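For this view, one protein chain was removed and the others were kept in their places.
For chain A:
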Amino acid sequence: MPPFTWAVHNLLCRCLSIPISAWFTLLCLFIIVPAVLGGCFSIRSLYLRTLLKIFEVSLIWVPNITKKVQNQNPLTSLQQEIRGSASCLCSDHEFDMADIFYFCRRGVESIVDDEVTKRFSAQELESWNLLTRSNYNFHHINMRLTLLWGLGLLTRYGILLPLRVTLAVTGISLFLFLTTLVGFLPNAALRSYLSEKVHMMGYRMCVSSLTAIITYHNRENKPNNGGICVANHTTPIDVIILASDRCYSLVGQMHRGLLGMIQRGMVKSSPHIWFDRSEVKDRHLVAKRLSDHVADKTKQPILIFPEGTCINNTSVMMFKKGSFEIGCTIYPVAIKYDPRFGDAFWNSSKCGLVRYLLSMMSSWAIVCSVWYLPPMDREEGEDAVQFANRVKAAIAARGGLVDLIWDGGLKRAKVNNAFKEELQKLYSKVLVGDHEDQSERMEIQKKKDSTTRQ
């Protein structure tokens, strides 16, 4: 029946073409325009709630999940362990063959569950969020789960990914075009005003292209001009998330490829500071440039990530003191990602930027909270390192992250001997006896005894 099939064929084409054009109009209306203007819909929260419900349901389907036994032991301090009970606090502890057990145990613990190295790989989830990449313990369990996962895969790669990619591509090209245009303007005031608007538009488009759902807290503490903004670093997307709320001048490593191109484009219309990490001379130059920029009150605040590298968002690692030596007001910001909808951590040793972005765009969503903390200044008698630690502690406390003293540089380099020395120092204090410590401890012990007696 050729005429019949021809009619159906015709009808089908008609039907399809209408949806495609409608799709484009819808895209423009509901996504691009609000993205530019910075509006948001309650559709997003509805979307998240539905996703969570689906995850909960999928959890019920799994017969019995063996949850990983969490290590509940706090790190028993060397002194507590070796000195033993409080009763032998009065005398010097003598060397006992058993002392080696402490070190031995610590060593094996670090083999089984390394505190430091595990911060450099993605966080493990307690329940599965239907993304294969976060599938550590859940192998093929039953048909329903696999079906659900397949459906999720289809939605993510078939619907969400193309949408997001088109958005991103339009956004970035528009951004590059406009920044170059603005860079040609002669009038400095107009140029800075327009460049700010253009930057914000670019960032907002990027944010919606990733379906990043951001909650800002304490907006009154937003950074002002002439300061430095510090935040914990999980991914390059941190920049986009912070910069969609306020314009910053960025400082960072000059990359190659796509990111390098974007970096070069950005410099044309507003002052950013890019440098090469391995250049030692560059470091002094950078410090000078930073202090010059900060001194100029009309310039935007600088955004710095003092950890120096991406950490997996369960902890905050050592802050490098460089930015704290300049001596201006620091505006700390804490960023925490919700891992249930997509893991935002970039493991740069595992995948390059483009692959990372693709995987970001094919996750469900990127949900994060941003807390603006009140500004901090360096106090009298505090050196840069102590100041850095104080800021780090504040950020960790606000974001619910673990505060660690380790250096993010451990990701790339081997362990510094300084840490080994620290442990050795502690142990030697225990053995050989530090008399000041001793009398202090005896006083504390006396106080403890008196309070327990009451």
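Keep in mind that, in the parts below, a contact is a pair of C-beta atoms (placed from the backbone, for glycine too) under 8 Å apart; a residue touches a chain by one contact, two chains touch by 3 or more; residues count from 1.
The rule is short, and it goes like this: contacts and distances are computed from a predicted model.
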item: Protein that the absent chain corresponds to, by UniProt name, given "Calcineurin-like EF-hand protein 2", "PIGH acetylglucosaminyltransferase", "Ubiquitin carboxyl-terminal hydrolase" or "Sorting nexin-30"; value: "Calcineurin-like EF-hand protein 2"
item: Selected from A:R49, A:R105, A:R219 or A:K350 as touching the chain missing from the view; value: A:R105
item: Those residues of chain A which, in the complete complex, touch the missing chain; value: 69, 71-73, 81, 94-117, 136, 406, 410, 414-415, 419-421, 423-425, 427-428, 431-432
